[in-house]
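Input: a single structure, listed below in structure tokens.
Apart from one protein chain that is not included, each protein chain of the complex appears where it belongs.
Which chain is which? They are A and B, in the order written, and residues in each are numbered from 1.
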Amino acid sequence: MLDVTDLDAYYGLSHILFGVCLRASRGEVVALLGRNGAGKSTTLKAIMGLVPPARGRVIFRGEDITGRPPHVICRKGIGFVPEDRRIFPDLTVWENLEVGRSAEGNGERRWTAERAFELFPALKELARRRGDSLSGGEQQMLAIARTLMGNPDLLLLDEPSEGLAPLVLRTMAEHILRLKLAGITILLSEQNLHFATRVSDRAYILEKGRIQYEGSMGDLGKSREVLRRYLMV
Amino acid sequence: MVETPLLEVRDVWKAFGGVQAVAGVSLTLPRGEVRALIGPNGAGKTTLLNLLTGQLACDGGVVLFKRERISGLPPERIWRRGISRTFQVTATFASLTVLENVQVAILSHQGRSRDLFSRTGRLAREAALDFLKRVGLEDQAENVCASLSFGDLKRLELAIALANEPELLVLDEPTAGMAPQERMDLMALAVTIVRDRAVSVLFTEHDMDVVFAAAERIMVLHQGRVIAEGTPQAVRDDPQVQAIYLGGLA
Partner (left out) sequence: MALLIVQLLTGLANAMFLFLVASGLSLIFGVTRIVNFAHGSFYMLAAYLASTLVTALPLGPSSFYAAVILAPLGVALLGGLIEVCLLRRIYRAPALYQLLLTFAVVLVIGDAVKFFWGTENRTGPSPPGLSGSVPILGQLFPTYDLAILLLGPLFALVLWWMLHRTRWGILIRAATSDREMVGALGVNQTWLFTGVFVLGTWLAGLAGALQMPRVALTTVMDSTVIVETFVVVVLGGMGSAFGALLGAVLIGVLQAFGILWLPREFHLAIVFILMAAVLILRPWGLLGRPEAETPPPGGAVGLGAGRRLRAPGWVWAGGLLLAVVLPPLLPAYYVWVLVEILALALFAASLQLLVGTGGMLSFGHAAYFGLGAYGAALLMKRAALPMPAAFGVAPLVAAAAALLFGAFCVRLSGVYFAMLTLAFAQIAFAIVHQWYDFTGGDNGILGVWPSASLATPVRYYTLALLATALGLGFLWRVTGSPFGYTLRAARDHPRRCQAIGVNLRAHRLLAFGVAGLCAGLGGAIFAFSKGSVFPDYLSMPMSVQSLVMVLIGGIHALTGASVGAAVYKLLDIVITKYTGYWQAVLGGILACLVVAFPHGLVGFVQARWTRMRTSLG
């Protein structure tokens, strides 16, 4: 479904990604692990076209989307949920969803506000509240719901667990697994290994802009050495 | 007799919209202590530092420095009281040379930043070179800051932060984005420099190796609250910290 090869990217003058290769197959949940500043966010942003890739290819469903503008990539079926959520603060929850709504894609399984509220019932009661009045967990749910409104086949989640309370974390993991059941492919970046282990099938480990490890989540859990070396656990 | 703490933070709060970033943090920092502030992304570490150094205003609570209230003061006044800092995203003056970056800070400390007539070239040059030497950048003195490598920029920021001979040094992820060995070196350097003059340090850091090597005490922040504080060993063994911060697999 997604095939990234030899991706290089710069942020301003600093070289962040060095030849990153990764792939995600249909229906998979793939985790991108690594410490702060390892290049996880930049990888997702480069796929989404928010950071122009300097070198390399991003192939989505057989089509080269390298360096296309974000709105084009979004319409091809990739949804992006940024690390800081970036909820529109002046807009109500419902209006935030409306911004993400797209008439294209996904046939009869099109996302609507009602369907998003089914997935995140907590949001329904907040529909008329302003974005900046939501708590961190609510914002994260809204950010995901808003992206779903564009009917993505591939969801890029940047640090979905960040700043969430343990209890909220558990429900968030359930939400992600439910999205997987709904047939959405997910690529997520994570620092919280525990959380990543719960939701993902496979993992990549990024260190200083390079992929250092690739394998199934089960294998990774057994590789104490890898965990200690790259993730400090 | 109990020595008065250098920094005393009493129940500070800060919210952004609906998100409570810092929720009632209190801490006391004795003179000369090196303390790490750790916690997952979004725990409120940077926000707390910004509250201490005046980049943000507290919603509630008080910050005392040497028994005087500094909360509510603008950053430049807090700096003049003796608190200096570095930023998470490296902040230097890109169009100036390395030497000039430090000179500007020293001249500000000397109260000469409004001097309209002197030539800057030789002013505070020796002192600036001295600071550069301490961080190992003297060879780069004449280079434009924009041409420095990432690690060197971090060193330069440290030199700038030292320019006012601070009593408290606040470092926001001083080693982020550096190679592992570089990280240890830089932090070791910072600790050596401050040890000489009994400067207190409060720093945030993600690299646990660096934290455990440099910090005398560690505070763990989660969702804007302090959930643990103690010696590195005590914090490492704290089950709550393991569950929340270290991912529960350690």
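The rule we apply is simple: a contact is a pair of C-beta atoms (placed from the backbone, for glycine too) under 8 Å apart; a residue touches a chain by one contact, two chains touch by 3 or more.
Quick caveat: nothing in here was measured; it's all calculated off a predicted structure.
Student: Which one, B:123, B:189 or B:227, makes contact with the chain that was left out?
Tutor: B:123
Student: Could you tell which one of A:59, A:91 or A:119 touches the chain left off the display?
Tutor: Looking across A:59, A:91 or A:119, the contact with the absent chain belongs to A:91.
Student: So that we can see where the missing chain sits, which residues of chain A does it touch?
Tutor: Touch set of chain A with respect to the missing chain: 12, 48, 50, 69-71, 74-75, 80, 82, 86, 88-91, 95-96, 98-102, 146-147, 149-150.
Student: Could I get the residues of chain B that touch the absent chain, sorted low to high?
Tutor: 53, 55, 74-76, 79-80, 84-85, 87, 91-97, 100-101, 103-105, 107-109, 112-121, 123, 144-147, 160, 163-164
As a working rule, only the chains that are shown with their structure count from here on.
Student: For chain A and chain B, what's the span in angstrom between their mean Cα positions?
Tutor: Roughly 32 Å, centre to centre.
Student: In their shared complex, at which residues does chain B touch chain A?
Tutor: Touching chain A: residues 16-20, 40-43, 146, 150, 173, 176-177, 179, 206-209, 223, 243-244, 246-250 of chain B.
Student: Mind pulling up the chain A residues that touch chain B in the complex?
Tutor: 13-14, 35-37, 83, 89, 131-136, 138-139, 159, 162-163, 165-166, 191-195, 197, 208, 221, 227, 231-233
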